[in-house]
Each structure stands twice: as structure tokens, then as C-alpha cells.
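Note that one protein chain of the assembly has been removed; the remaining protein chains are unaltered in position.
As written, the chain order gives the labels A, B and C, with residue 1 at the start of each chain.
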Amino acid sequence: MTHDNSYVEKDYKVVGSRVKRPDGVDKVTGKARYGADVSAPGGLVGRVLRSPHPHAQILKINTAKAEKLPGVKAIITSADLPDLTDGDQGMAHILENCMARGRALYDGHAVAAVAAVDEQTAAKALKLIDVKYKKLPHVTDVDEAMQPDAPVLHENMFTRGVEPAPTKPSNISARTQMGYGDVDAGFAEADVIVERSYKTEQTHQGYIEPHACLASVNPDGTAELWVTTQGHFTFRNVCSKLLGLEIAKLKVTSSEIGGGFGGKTHVWAEPVALALSRKANRPVKLVMSRDEVFRASGPTSSTSIDIKMGARKDGTITAAVAEMRYQGGAFPGTWAMLGCMTAFACYSIKNNRSIGWDVVVNRPKVAAYRAPSAPMAAFAVESTIDVIAKEIGMSAIDVRLKNVAREGTQAPYGPTYGPIGIENTLEAVKSHPHMRAKLKKNQGRGVACGFWFNIGGQTCVDLNIGIDGTVNLNVGTVDVGGARSSMAMIAAEELGIAYDDVKANIGDTASLGHNDTTEGSRGTFSSGMATIFAARDAIGVLKQRAATMWGIPLDDVEWQGGEAIATGDMHSNLPALTLKEIAAKSGRTGGPIAGHNEVVADGAGMGFASHICDVEVDPETGRSQIVRYTVVQDAGKAIHPDYVEGQFQGAAAQGIGWALNEEYIYGDDGRLQNAGFLDYRIPVCSDMPFIDTKILEVPNPNHPYGIRGVGETSIVPPLGAVGNAIADATGVRMTHAPMSPPRVLSALDARDAG
Amino acid sequence: MRYEKPASAKEAAGLLAKEKGAAFLLAGGTDLLVKLKMGMVEPDLVVDIKHIAKANEIQTTAKGFNIGAAVPGARLTDHKALKKAWPGVVEAANLIGSDQIQGRCTLAGNLCNASPAADSVPAMIAAGAKAVIVGAKKRRTVPVEKVAIGPGQTCLGSDELIESITLPKPGPRTGDAYLRFIPRTEMDIAVVGVAVCVTLERGRVKSARVALGAVAPTAVLVPAAARAIVGTSLDDEALEKLSRACSAACNPIDDKRGTVEYRTRLAGVLAKRAAKIAFLRAGGNS
Amino acid sequence: MSNATLVSTVVNGDAVQFACPTDESLMTALRDRVGLTGVKEGCGTGDCGACSVTLDDQLVCSCLVLGVEAEGRNVGTVEGLAQDGQLHPLQEKFIEHAALQCGICTPGFLVAAKALLERNPNPDETEIRYALAGNLCRCTGYDKIVRAVQAAAKDMRKAKRR
Partner (left out) sequence: MLGMQVSFSSMFRVGDGPEPINVQAASIEELMQALLLRYPDLQTHIDQGVAVSINGQIFRDDWTVAIPADAEVYLIPRIEGG
């Protein structure tokens, strides 16, 4: 059944209010169960042996000694995960990333795994596994990996997207080009041309909950997996494929999830845990240590980006070119392509071209991190725009407004934008009181914009009405940050009942049809849409039951404010039937009352944000402190404003961490040197000011409530906003993120020397 | 792993003396448990000193203070007399980790872990603190700057432990201060730490002790830095000299937390700032 | 379990006994042996505060305490915050102010914030931020957490005056 997803303006009773989340009590009392919080009868402890080398051939793995250790129940290597990927290269890479196959491609690459009766035994067993490596030359830097003499990771990888096709393998997996217009002509029109090169270091999502799962495989091919994930249906599909299980026989339950930000969209430990369980014939719990999370889950790309932009004196950007190099870790990705698509997306630039190079290096396989690839491109573009503004003597906001993308602007990746909110956010920034706050000595202010597509995708929702009229809403998109409240609010809004009468749950893979992963800011958009349609489906049933109870034709029943109303001359005197009254009689009027919806929620609305950042720079140490910060973002429609603000604030904080101190530090030996929260420095409470937020609502025309995704966009502007603020405070343009104290101090030195 | 909780320092030393395997002392455990977790140590014996009565006390004596080896940072903050006498030492101790860490970490543990970046150590050195060391056969008292002899290495014998740290009673017109540089506002290991203790006479520095952390294999006392300010009222020229002397005393390493150049530079910057605070605390006029 | 030691302790007011290896952390003992999985492991090295508990009213990271050290002590976890079915004001305010998103850091924040307010019933914003610096949150940017603690402190002061 197809539904009309177009936006209809309406007054809301529940949507837009600030209700209490349904999982709040469980989470403040410690009852909520996360990935590592369950155990199974006869359960074993799984542990993974990881390569200490960034690049090595695995000559031999001898597990004999470990197998003899009492309490060891299973040891697996890649031999226990035969390749069932049928030539699907993406799947083959996932498999190889889960367990090295003949070669270790990064420090931390899994080589073998053990299941034992307890932690101590498992740890001892790992030490007894003897792996013979032959070390190979390695490369961890994106620019170095592109050099012709760089050690090649994959002998069968030839750069796609270049002509003629290369005959020699290299670390460049693909070249991408986007854009339109004639950039040479555009630069010829320009009064000012600015060229800058930027670098951004690799960062990690830094969710506080490490990856954890409990796997149980039976000899009859049935299996269960309890796991912290953003997408249990996707995990089921991938694990089934890799393990040779039937999809319906693997039940995956998503635990409460302790943060994901894209990092829990891919499998790492889960196929290993399933393979251990299959071999041991017992449940296996596998929990990554924090050190393993940093070394061997999926951080974001480090990049190297060149930007050239030209503008007329009136502020019109006449041409823009970006050349971007993104590393995807040890396996090819499409990260540079995403950089190309997003780099100039906030602007209408007549002549623009982005070239992306996707590169592999000896680092962990990159995963999505909140608006993946966009923050790095935006750092480069937003910094360069400020340089242009300075050169032509215009305010940085006015230059942005002069070139801002609007409805009808062609996106750099091709299509024409519908209604979008970037201009609204910039206008809101311009008039925001923050812009008038006084700056003290050594302080500066910066503004930057950001874009993220947002996505929709496959969604399935069940809504069941109990005999007392309370409602169970079963949703298949994992709730990472409070989505259950939003879903319950939407169901209550549609049905016309109280929020407290709806309880939203996240269904496991056995209880609902496929749902795409909660990624791309799709949760509230797509499950919200499916919830609306499921509720309307249930209303259809409720009306039918009311008609039956009244003995009147269905056409004479309407649903208003949570009640069935009889209409028409014949029966308008009948007293209304409430949802509760209809539910109470459901057994006698046709059985349980439910609504369902399966939908491909397409038409996600683009997300745009503009941020203001005030920073104070210590001129003697180069240390930057954020003193004031404001986020303005278009939400389309904020279902639960608290959690929309929370997304803005959290995304901004992650961007600020990236801008100031977060980075993967690799030694010359190719090993990660800061695999812990001590030296991978995410912002702590005392680093941050309050983050002011302003929610704008430019309705998405392709959603009944006008919802746009809100989760990711606000991680995009902070790098540029912080960099621009530092430039304002010091006169120094930072081109290398994070803009850590030593980097800022050496830039200040260079300024003073020059 | 055997876990013992002796009731006296002597008993603890006896346990250490008898142990043939790897023995470790446990006070706050904020370093030892991290090493355990990371598989860096595999103890055969852990001796918990928190059940030694003396190790849990802060004694105020005629000569100064005696701080038991198991006294956690949080208790130093609560000790008003100590805080008044040695604000720099207490501040330094309080910079070690979070409130959670403060509930456990100790001065003696910070010293014995022998990290070059230990926050409390330069402050203790500047204040003239001493470690009271108990062995199976004898006791000895060692100036704090002599305890660590290299990263992770101390002068303690295999049968020895620190029972307490002594701090002298500060002379009149004495002030101390400790500053460290970290990239965040909290939770980091010092990139550079500088402690300054000054005693004034008629508005000028009569004597001074300056100690640096995280710029050499151990925290170091820098007599040249002290000489740079003795006799001055901490004018700009004196501060510049102090800064240069501190930078000159640096012998740091390049690592994930800082480069040689950056550490050397910051030692000078922080020295000036710390000296000014110490000077003010000693009653000097800025 | 090699060389396990029997530990008698009090957890959230109840006498509890558990046996654990001597090198096991209190965090693991509380989670795996006492069943208090509200104590979260974010790092195991004292850097994230998710495992915060009180030990004789002193705030600590339970990952940096040996299980055997709990012998004869009083341990307080997030599970002990609500009394007689009544949520602690901090718990109420965390829900009311949306101070949690994923919620994994919440138990640690609540235990740490409670310890703060017992020591200092009227902390200013800076004091709150520094007192909670040992608790990492990656979802919220801390904004709503600090506001929830401020609101709870205010309520608790009011309740005390009554």
C-alpha cells in the first residue's frame, strides 16, 4: 500500500512538547541492559588476539598449546570463517576485517579468537597462541600512501574512475569527480583567488560503550545474537551471510546502545562471537576493551584537502575547486566521494568541481562517523570562505549569504534542491544576540555552515492496541538518543490519545520486518513516517469496529480526537466511542486491533546548520578554550525539542573535540599510540560552555509532519567555526585539525617571524 | 596473585622481603590497576598498605606535616592547615585525575610510580618534602627528588616501602605554587609541570626552589632557576631569566603528549606564571 | 576461578558476599558476581567514570579498586540511589531535563553528582563542570547534564530547608 508522504500543516497536541522519555527510569536506575549487561547459562568469555604489526604476512598460527589449557572451549582463526561471500567484494572486506586472512593489515587486526570459561583463562590462552609474522613495510599517512613507491596493501586493487585504467595496483581505490560549470572561466571572472591546503587527523566516534555481544549458535542452525548495534536487521543479514546461517533462524536483539554515531553500523566482533559459539557449542560473550575499540573498530578518515576559490569584490564566488584525499583504513571506501558531494553543498557556485581520491592505508577500516566525510571538507571550505571574506573586506556571514544555496539551486552532486533551510540559519545567526556579545582580549569569533543529506530507507512498524486502550508501538530502528519518546508522541498525536498511553519498544529481528540501520539521521524521519501510517491503519480498524458496534456503515464514522464519531443525519446523535471503549470490546468485534506499516521512507530532507563559536587563545601556550557557542539548525519539525537540542549540542561537542584535541597518533612503527581516553582527548565537562541552540523548522515537503533528520549535520560546522574564531582572535589561519596547542603555538610563531 | 593487608609498615616490608615473585604495593591503586588491566604487570603478591594505621594519617608536628602513604588526594584538600601551609603541594596533588581518582590516589603512590609527569612530585620537591622509607631491616629518610631515578624506577629496595611523606613547616613569608600544562582542562597527563616555592625578605626573594616535571626522565630540581629570582622582586627581567633557566634545564622526549620544542618552551612560560603565584602567596606585591 | 577470595561487604545497604579472584576489579565483581550491571565499563582504566561508585562515601572508579578491597566496606552504586520506590532528585532531574541520550554514562554521572552535592550543596557551574570532569559523556555536550545537576541541587536545598 502506498501512502501519501506529503507535508500537511497542522496544529499539534503532543508533537513539539517536552515529555519524559519512556526508558528514562530504567536508565537512571541502572536497570537498562546494554551490550555487556546480559549473560547466558553456560556462557563463555570470548577474547580476540590482535596483530601487533601494521602490515604483516601471517605465516603460521599455532594454537596447540592454548587448546590444551583447561577451560579453553574453542579457538578460531580465519579457517573457521570460510569465505561464503560469493564474489561480493564489500562483504569479503567485512569478513577479512573481522578476522585477518593470511595477512594483518593494521595494528589491532584480529588474528585469532578464544572462548574460555572465564576472563582469566581466555587471557592466558591468548598468550599461548603462537603467531609467526613476516613484517611488511607499512604506510599510515594518506598522502604517503598515494606515492608511487608506497607499500601496496592490495595487489588486486586498481584505481577506479581514471582513464585509461591503470595497469599497476596502488593504494588509490577510486577517483571521483563532481560539479558543474566551467571553473576556468569562473576563476577568470574572479577579483580574488584564494588557494589553501588543509589536513585533518583521524578521529573516533568515541561512544562510551565498547562493542559487546552475546552469541549463541545451536547445532541445528538456529542462533541468537544480543548486541549493541545501530542496526540489528543489517547485522542479522551480514552475520547470516558470513556464517552461512538462514536469515530467519538468526534472531538478533539490539540491546540498549551506549552511543554509536555511525561506529555501530558495521560488524566487527559479532561474526567472531558467532563462530566461537558455533565451535564451542555454548553461548559466547565478547566485549571489546577500550583499547580494542580504538585500535580495531571503525574511526573516521584522516584527510588532505586542497581548495581553490575565486570571488568577485561583491562577494560572489565565481569558481570553486576542491581536491580531496581521504583514507578509508585498510579497505576501500567511498569517503572521498562523500567529501566531494558535501564540500560545496551549502552554496550556489556557478562553476564548481570536486575531485576525490579514496585511499587505503594500514589503519583500521573506516566507518561512518556522524555526517561522514562532511566535517573535513567543510573545514577546508568554510576556512577558505573566511579568507576570501577578509580579502574582499566583507563580513563572513554576508559572503555566505551572497552565495547561499536556496530552493532551486543545483546541488554540486547534480539534483536541484527543494525547500532548504541554510539561508534561514544564516539569517538567524546574523540576528542572534551571540553575534553582539562582547569579546575580551585574546578572544575571537567564527561562523561556519554545514550540510548533511539525511536518508530514509526501509522501515517497518507495528502498533498494537491493548484491551485497556493503551498502545504498544513496535519500532525497528534502534533508539540511540531518545527516539522512543518521539515515536510514542507521533503515535499519540495520530490516534488522538495521551502520550502516556503509548509505549514504544524496539522490536527484535524476529518480531518485525526488515528495518535499515539507524544511520544517516533516518530514525525519526523514517520510523516517524511508518508510525504515522501504522496509526492511520489502526484508525481504519478502529472506525470499522465502531461501525460494527453501532451497526452503521463505515462511511458514517469519522475519527476525531481519539474518538469515533458517528456522522450523517441518521446517527449523529450516537455518543462518541473512545479508543478505550472500542478496544475493550475488540474481542467481540473481530479480535485484536492493530496497525502496521512497511515503507521505503524516501524523500529525506536535507539538513543545514550554521554555528557561532567564540574562542579564547592563550598566546603563550597556543591553547584554545571555547567561551561561547551557538548552534542554529533546520530540523524540519522538532518532535521532541529536548532531544533535538541534545543532538545539536552533542554533535557540536564532537566537532569541537575534533577541532581542538582529538586525533589518532601513529608512531613510526605504524602502531596506534593513544588507544585510550587518557590520550585520545574527547571534551570533558569542564572544557565546554553551555551550548546555545536554536531550532528552525522549514518543513520537509516529503514527510507528513515535515521532519528532517537532525542527528548529524551539526558535527559539520565546528571545525570551520573554531578555525575561523582562532583566526579572528590571533590573525592566524589554522589549516591542520585538530588545532591543538602545539599547532596553534607554532602558527603564532610563524606569524611573529613573518 | 596473593593479596595481603599488613597492619604495619614493618610487616609490609617483611612480606616484600620474603616474596620471590613479582611483588607490588597497593595504596590508591590508580596506577597499579591500570597496569593490571593492560596486562603490563602480573603480580604474584600485592601488599595493600591501607590497613597500616600510620599510613592513613596526616600528622601535624612541630617540624611540619607527616602525610601517610595511603592518604588519598581528597583528604589533603580537606586538611585546612596543610592547605594553608602548602597550597601548591595540595593543588598539585588535586590535579591528579578526576574526583574519582582523588578518592584513591596518594602522594607516595604518585612518587613511587615514578612517572616523569607526576603532578605532585615537582611540588613536593619545591617544598622540600622527604620520603620516610621503611625496609625489612632499616628506616631511612630520602629527599623526594632522590626517590625516582628514571621513568618507572625508584631508589627503593625490593623490601622497602614509603610509609609517609614529610613536609617541613614553611618559614615565614613562604609561598608555593604548581602549574601544569594540559591540552584539556582536566583528565590529562601533564605536558609540562612547574613548581615554585619562594621565601621573601623585605619584598625580595630570599630563597627559592624551582622544580620541573615531564621535561626529563624524572622530575628535577633546577637550582639555576632558583638563582635567577633570588634577590629580585620578580621583575620582568628576573622572570625572563627564570624562564630561560627552566627551558635550559629541560631534557624532554618527543611523544604523543608533546614535542621537545613545545615542552621546553612551555616550561619557561609556566615557570613565570607559577613564580608569580608563589610570590603573591608569600606576601609579595605584584 | 583460580585463587578466589571470599569478600564480605555491604552494597547499597545490604550485606553481600561474593568470591572473586584477587586480581579482579571491584567493577567486574559488582557486575558479574553481584549482578549490579548499572556499574558500567567504558574504559577499565579510570578515564571515563562510567563505573563510578562510592566506597565508604568516597567517590571512586570501581575499575581502579580490587574486589577484595571491598571487604568490610560500604559500597554505593546507582542501584542504591532510589529509595523506597522514590527516585533521587538527581534521577528525576536527569529525566526531566533530558540529560541523557544513550544513557551509558548516566549511572556514573548520577553517583558522581550525588557525591558532589553531598560535599557542596550549592555548587556553581564551574564547580559542577570540574567535579564531573571525570565522567565522559559523548552524546550531550554536557549542557543538559549540568542543568539537571543545578536543578536537582536547587530542589535538594529547598527540601532541606523545609
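By definition in this document, contacts are C-beta pairs under 8 Å (C-beta built on N, C-alpha and C of every residue); 3 or more make two chains touch, one makes a residue touch a chain.
Remember, it's a predicted structure, so these values are computed and weren't measured experimentally.
Student: Specify the shown partners of the omitted chain in the complete complex.
Tutor: So, spelled out: the chain left out of view touches A.
Student: Sort through A:Ile94, A:Ile455 or A:Ile639 and give me the one touching the missing partner chain.
Tutor: Answering carefully, the residue with contact to the hidden chain is A:Ile455.
Student: Considering the complete complex, identify which of A:Tyr106, A:Tyr198, A:Trp226 or A:Phe261 is in touch with the unshown chain.
Tutor: Looking across A:Tyr106, A:Tyr198, A:Trp226 or A:Phe261, the contact with the absent chain belongs to A:Phe261.
Student: Looking at A:Ile75, A:Ala371, A:Val404 or A:Ala721, which residue reaches the missing chain?
Tutor: A:Ala371
Student: Which one touches the absent chain: A:Ser51, A:Ser304 or A:Thr334?
Tutor: Once the missing chain is taken into account, the touching residue is A:Thr334.
Student: Which residue among A:Gly507, A:Gly520, A:Gly595 or A:Gly670 touches the omitted chain?
Tutor: Going through A:Gly507, A:Gly520, A:Gly595 or A:Gly670 one by one, A:Gly520 is the residue touching the chain not shown.
Student: From the list A:Pro169, A:Gly466 or A:Gly603, pick the residue that touches the absent chain.
Tutor: Of the listed residues, the one touching the omitted chain is A:Gly603.
Student: Given the full complex, what residues of chain A touch the hidden partner chain?
Tutor: 161, 163, 176-180, 205, 260-263, 265, 334, 337-338, 340-341, 368-372, 413-418, 452-458, 517, 519-522, 600, 602-604, 702, 711-712
Please note the rule applied: only the chains that are shown with their structure count from here on.
Student: Hey, how would you classify the chain contact layout here, line, ring, star, complete or other?
Tutor: complete
Student: Using only Cα atoms to place each chain's centre, name the chain farthest from chain A.
Tutor: B
Student: Would you say A-B or A-C is joined by more C-beta pairs in contact?
Tutor: Between A-C and A-B, the larger count of C-beta pairs in contact belongs to A-C.
Student: Cα centroid separation between chain A and chain C, in whole Å?
Tutor: Going by mean C-alpha positions, chain A sits 29 Å from chain C.
Student: Centre to centre, by mean C-alpha position, how many angstrom separate chain A and chain B?
Tutor: Centre-to-centre distance between chain A and chain B: 44 Å.
Student: Give the residues of chain A that touch two or more other chains, as numbers and ranges in rising order.
Tutor: Residues 289, 677-678, 683-686 of chain A touch two or more partner chains.
Student: Touching at least two other chains at once: which residues of chain B meet that condition?
Tutor: 37-38, 185-187
Student: So in the complex, the part of chain A that touches chain C is made up of which residues?
Tutor: My answer: residues 18, 20-21, 23-25, 27-34, 36-37, 39, 118-120, 205-210, 256-261, 287, 289-290, 480-482, 640, 642-643, 645-647, 649-650, 652-654, 676-678, 682-686, 688, 690-691.
Student: Sort out for me which residues of chain A touch chain B in the complex.
Tutor: The contact residues of chain A facing chain B are 123, 289, 291, 620-621, 623, 625, 660-661, 665, 673-674, 677-679, 681, 683-687, 740-742, 745.
Student: For the complex, give me every residue of chain B touching chain C.
Tutor: Residues of chain B touching chain C: 1-3, 26, 28-30, 33-34, 36-38, 43, 46, 48, 50, 72, 74, 97-101, 103-104, 185-187.
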